[in-house]
Every structure is written in C-alpha cells, then in structure tokens.
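For subunit A:
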Amino acid sequence: MLLDGLSFDLLLSIALIALATAALRARDLFKSIVIFMLFGLLVAIAWVRVHAPDLALAEAAIGSGITGALFLGALNRIERKRKGAASGRLENPVNGSTSGAWAVLLTLVLTGLLAMAVLSGWSYSGGLADEALSRIDESGVVNPVTAVILNFRAYDTLLEIGVLLLAVLGVYAVCEGQTMRDLRRRDRSKVLETFVHLLSPMVVLTAGYLVWVGYKEPGGAFQAGALLGGAGVVLLLSGRELPLHTARTVVRIILGGGFLVFLLAGLLVMKDRAFLEYPRASAKHIILIIELACTVSIGAILTVLFSGCANLLAAPSEEEGP
Partner candidate 1 sequence: MNEWLPLLIPATSLIAALFIFFIDEDNRGLRTFVNLTTASLKVLLVVFLLIGVSRGEVYRFTQPLFFGFEIVLHADALSLLFVSLSALLWLITTIYAIGYMDVSHGHDRSRFFGFFSLCVSATTGIALAGNLFTFLIFYELLTITTYPLVTHRGGPDAIKAGRIYLLYTLGGGALLLVAIVWLKTIVGAANFVTGGMLIPFVSSHQTELTIIFTMLIVGFGVKAALVPFHGWLPVAMVAPAPVSALLHAVAVVKAGAFGIMRTVYDVYGPDVCTELGVRPWLAAAAAITIIYGSIRALRQDDFKRRLAYSTVSQVSYIILGAAIVGPVATVGGLVHLFHQGIMKITMFFVAGNLAEELHIKKVSQMNGLGRRMPITMASFSIAACAMIGIPPMAGFITKWNLGLGAIVAGQEWVIAVLLGSTLLNAAYFLPIVYRAWFKEPDIAFDPPPNGRKLEIHPYLLVPPLFTALCVLAAGVFAGMPFSPLQWAKLIALREYGL
Partner candidate 2 sequence: MSTSLIYALTGIAIAGLGLFHYLSQRNILRKVLAGNFIGTGIFLFLVSSADRQADGSIDPVPHALVLTGIVVAVSATALLLALLCRYHDETGSLTLDEEDDE
C-alpha cells in the first residue's frame, strides 16, 4: 500500500502546517479566512486519524463551519462599512517593526519548551482511560465521550454552556443600539431560495438523529447544535427575517432554556445525592432530555452569535434606547 499510516500522517501534518502559514501570511483577509476554513476540515481528518470521531464532527461543524461564518460575516460588515471610506479590500501590511523580532524570539523559546516538555513526558501513559472505560456501564450511555461530557464531568459541560450563554449576552450588550443591516433590498437569487427550502428540514432531521445516536455512536448535543446553527446562518443569509432580538420572551426562553434545563436536572436529583448525580436507572433518559434542550439552545445561540457579528441583530424601535 503506497500510503501506509505513518507517511499519511506526516503528509497531513506538513499540509496542516503549510495551510496555517498560508492563512496567517495571506495578503488578503478574505483569502486567509477561506484557507482557515480549509485548514479546519483537514484538522477534522486529523481527529479521525487519532481515533476521535466525535471531535472530527465538532471541529468540522463548529471549528471551521461556524467560526468561518463568523469571520466572513464580520469581514463583510467591516468592508461594507469601509466601502464608504473607499479603501478597498483589506491588505495585510507587512510589519517589519521591532515587535516582530521580540515575537519571534518569544515564540521560538515557548514552542521549543513545549516540544521538549511533550517529548520528555510522552512515555507516561497514565491517562484515565481504564478508569473511565471500566465505569461506562454505570453512566447510562455507551459512547465514552458522551459519558464523560454528560455524566462524569457534567459540571464542566454545564459551565461551558454558561460560557456560551454569556457570549450571547455579551453580543447583545455590544450590539446595543446598533441599527440592523437591511437585507431585504438585496435581490434574492432563486437558487438560494430553493436551496434553503430543501436544506433546512434535512438539517433539522440530521440534527435530531445526531442527538439520538450520540447515545452509543459519535454525536451529541454540541455537534447537533452546530448543525442547527449552520441552518440558522443559511436562513439569515437568504434574507429570511429571523426575530432574534431579546425583546421577545420566546427568543430568551430558547436561548436560556438549555442551560436552565441542565441546571434543574442537576438540582432535582439532589434529594439525597450530590448535584448532577443521576439515579442509575433513569440516567439515560435524563441525559437525552438535557441533550435535546441543549441542542436547541446551542443552535439558537450560534445563530445569534453570527447575526451579532454580521450586524443582523435588529434593535426594535419601541425599546427606548439607554
């Protein structure tokens, strides 16, 4: 076989590093972002090579998908604002300033230190693999990653959804009183119209499947949420008026719902157990409910994050400004 495992990995690593340098040094910002998204997809392949399928899905959906969309939305907004200032595409000024020299020195030192540290510590394979795998059956799910995320270290995941929620609140706080970009005037191409009609129900279906299959196969709330987020972004770009502003309580309930369900699930089991200590029998069902609620919330949150960056967040007029 021409490409045995090792040489493929070497090739992929070189490709990754080359793409990274290309993205960072590209003169035109738009080109950098596109290369960045390509880089994200290649990293998803790397996850698969290192037997981390869950992460491959997450990286592809969130790492390159949503993040790429955020970057493009922000770039588009900046360039549209600049069009007034007529300074064309954003060139990357080659900066020869002294700070560059310092940066090179510091980076070399730190990366060297890291590489040596990794090499010297690599042989200790102390990890929690056997500990975690032996107690999978008590966790109520089969997929080890979902077990760790939603049972062993559920507290981390809870706080992490809190972080996501904070990001949304932050975007609302930052976009306070910003006027919303009006998409309607753009001539909406028919192709985009039909594409969106076909795509969105499919995406919702696959997201549902991903949540369900997360029980034993790679999948789960975050990957499904990312898919929903992607669908939201496409809907927004196709000019569909999505009522995303916090003026409407239903929007707030969707955004905060996942976090609240997770918190209440952890609380309700607390009669004589610790926080988030699901009873063995019903662990599976509780985890599923939490995952469903979180998927919806994450999807909505990611859509709002995109609309925040791309200035699609309507600030309804009846709300008097600060």
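Here is how the candidates were picked: all candidates are chains of the complex that A comes from, given by their letters.
The rule is simple: a residue touches a chain if its C-beta (ideal position, glycine included) is under 8 Å from a C-beta of that chain, and two chains touch if they have at least 3 such contacts; residues count from 1.
Since the structure is predicted, the reported quantities are computational estimates derived from the model, not experimental observations.
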Selected partner (touches subunit A in the complex), from 1 or 2: 2
For the subunit A and candidate 2 complex, residues of the former touching the latter: 5-6, 9-10, 13, 16-17, 20-21, 23-24, 29, 32-33, 36, 39-40, 43, 46-47, 49-52, 54-55, 58-59, 62-63, 66-67, 70-71, 73-75, 77-78, 81-82, 85, 87, 90-93, 95, 99-100, 102-104, 106-108, 110-111, 114-115, 118, 122, 125, 127-130, 132-133, 144-145, 147-149, 152-153, 156-157, 160-161, 163-164, 166-167, 170-171, 174-175, 178, 222, 302, 305-306, 308-309, 311
